[in-house]
Structure formats: structure tokens, C-alpha cells
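A short write-up of the structure that comes next.
All protein chains but one are shown at their positions in the complex.
Showing subunit A:
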Amino acid sequence: MALSVTDLRVWYRTLKGDVKALDGVTFDVADGEIMGIAGESGCGKTTLGKALIRLDTRMRHEGGTVALDGEKLPIADDAAMRRYRYREVSLIPQYAMSAMNPTRKIGKMIRDLLAAHGVRYAEVLPELERRLGLVGLDAEVLKRYPIELSGGMKQRVVLVLSTLLNPSLLIGDEVTSALDVSSQKAVARALVEFRDHGFVRSMIVITHDISVLFQVADTILVMYAGHLAEKAPARTIIDAPLHPYTKMLIGALPQVGDRYDEQRLSGIEGRPPSLLDPPTGCRFRDRCPLAHDRCAEAPPFREVAEGHQVACWAVS
């Protein structure tokens, strides 16, 4: 098991109180697995991604453990965590467009970063150039400033840079969200290729765009209001979802071949609950068509079939 997260809770400290953005999540990611995380804005998916590599100053680790390759990660300790970053856990950020220092040539920036990790640039350079080639970039980009590259090029440089030391786990946060559809496809394909080449062992791809996950992910984890709703192989999530939230989320996607001038695409009524003071029990029950008395008690995240886990009383 590459990554094993147990009952992880990460809260945000705010003036109004603690926002329970991640409130007890437990899941595993297998070796070589690309797991997608989907959910609407504010469901805790980005918090989860950040918690695995670097908590920002407002985030607080409230409990639970994260183990990578059997070793427990000290996620609450910024200094101790530094040893694992980049070599073990790496990140492709939401903001690849502005992720690189604008006043430093890309090659020099990579050299600085590698030196900080005790790696000699000259030794890695051939591999770096080879990988740039894999994503269709010329080694000459290393002599350029970030401003001289297009958005898609920067995204690919960041992809190569983030995976250069062959991390065990790569977290891609909204990797494709800022790209046009053709660049999205190229980046999605590159992610899968990098896994296939063994540059990264396993991957977590966070996005609000389920159609991207369908191209990339082996399994999809659906989150709702700081809790897990469902995890299953990508095919199953699309074709045979069990959790009512997943069903409605998939139902809100347009289908190829359907005409939407005759029928309206359905959305999900209502809004997610405030995480400042979340309701007890199932957090989806206010919007759920299947809600009943039992839902006042939080449903467990249970395995209903091989590799298919759901948190819903109506299903299990």
C-alpha cells in the first residue's frame, strides 16, 4: 500500500472558529494507482492535497495519520516534513502559470532547488532533458525565463520539475483547470505516461472536473463537505455509482449524444453545509432524496464490493 490515510482531520483556524474542512477521512492508494478526487468547491479536496505535503499557516492537524510506504509522515511538523517533500511526496500546484520565479532562468531555478536537496544538477541534466523531450519540450527552455513560455509549456515544465526525483506520491491539484481542452488532453496523457514510466509510483489528481478524471484516473474518490462519499474504480463511478451524491454529480454532467434543448441538465438543489459548525450525521442529508431517520447518525465508509467503498445508509 503506497499511501494509507487514517481518520485524518485538518481544520482551518479562523476568527469565527474552526472550519472543519477535512473531518475524518480514511482511504488507501495502491502502488501505481492514480486516484482522482472529485467534489464541489469547499468539499475539502484541496485541503486533503495540501495536508499530504505542506500545511499552510492557517491549517491545523487535528488528528489522524498519514503513512507513505509504511513510514508515518510528520505532516504537522513543517521542518521534519521537509525531508519527505520532493523526494517522497511532490506536488503539481493549481497555479503552474505563476509557480516559477519570474526573474530566474528555469534551469538555474532547478539547479538551486536540486542543490538544496543535495543533488548535482549536472548529474540529473541528461534525465531532465530526456523528460522534457517526453512532454514535447526542447532542452532549450532551461535557458529561458518563465515569462517566455506559454501556459501549456509552463504546465509541462512544472510536471517534469515536480517529478524529477521520482517521488513515491505525486499530488496534482487542479492540474488541468487553467488549460484549454487540447492542452488538458496533453497534460492528462503526460500524467499517465509518467506513471507508466515509473517516474512516480502513485498519484492523487484533484479536480472539480470529473471528465478529466475519467481520462486519467484508475479510481475516483468523491468527497462531500469534509467527508468521503464514495471510492470506486473510475468506470464504476461513471456507470454505476451508489452514493446519491455521486449519482447526482454524474447526472449533472452533459452526455455526448443527448440534446439539451429538449431536456434541462439537472443540477443539485441546495448548497453544502457550513463547515464552521457542520451538522451531525450524514452531511448530505439535507439535499438527499433518500434521506431518512437513520441519516442523523454518520454512515461508515464501508466496502460494498471489491474496491468499492460507500458512506451511505441507503446503500449498505
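Some points to look at:
Keep in mind that, in the parts below, a contact is a pair of C-beta atoms (placed from the backbone, for glycine too) under 8 Å apart; a residue touches a chain by one contact, two chains touch by 3 or more; residues count from 1.
As a working rule, contacts and distances are computed from a predicted model.
Only one chain is not pictured, and the protein name UniProt records for it, out of "Peptide ABC transporter permease", "Aminomethyltransferase", "Beta-ketoacyl-[acyl-carrier-protein] synthase family protein" or "FecR family protein", is "Peptide ABC transporter permease". Among A:Asp7, A:Asp77, A:Glu148 or A:Asp277, the one in contact with the hidden chain is A:Glu148.
Touch with the chain that is not drawn comes from one residue among A:Thr14, A:Asn101 or A:Ser274, which is A:Asn101. From the set A:Phe27, A:Tyr86, A:Tyr224 or A:Tyr245, the residue in touch with the chain omitted from the display is A:Tyr86, counting the whole complex.
Against the chain not displayed here, subunit A makes contact via residues 53-54, 56, 82-87, 90-91, 93, 95, 98-105, 112-113, 116-117, 145, 147-150, 153, 158, 161-162.
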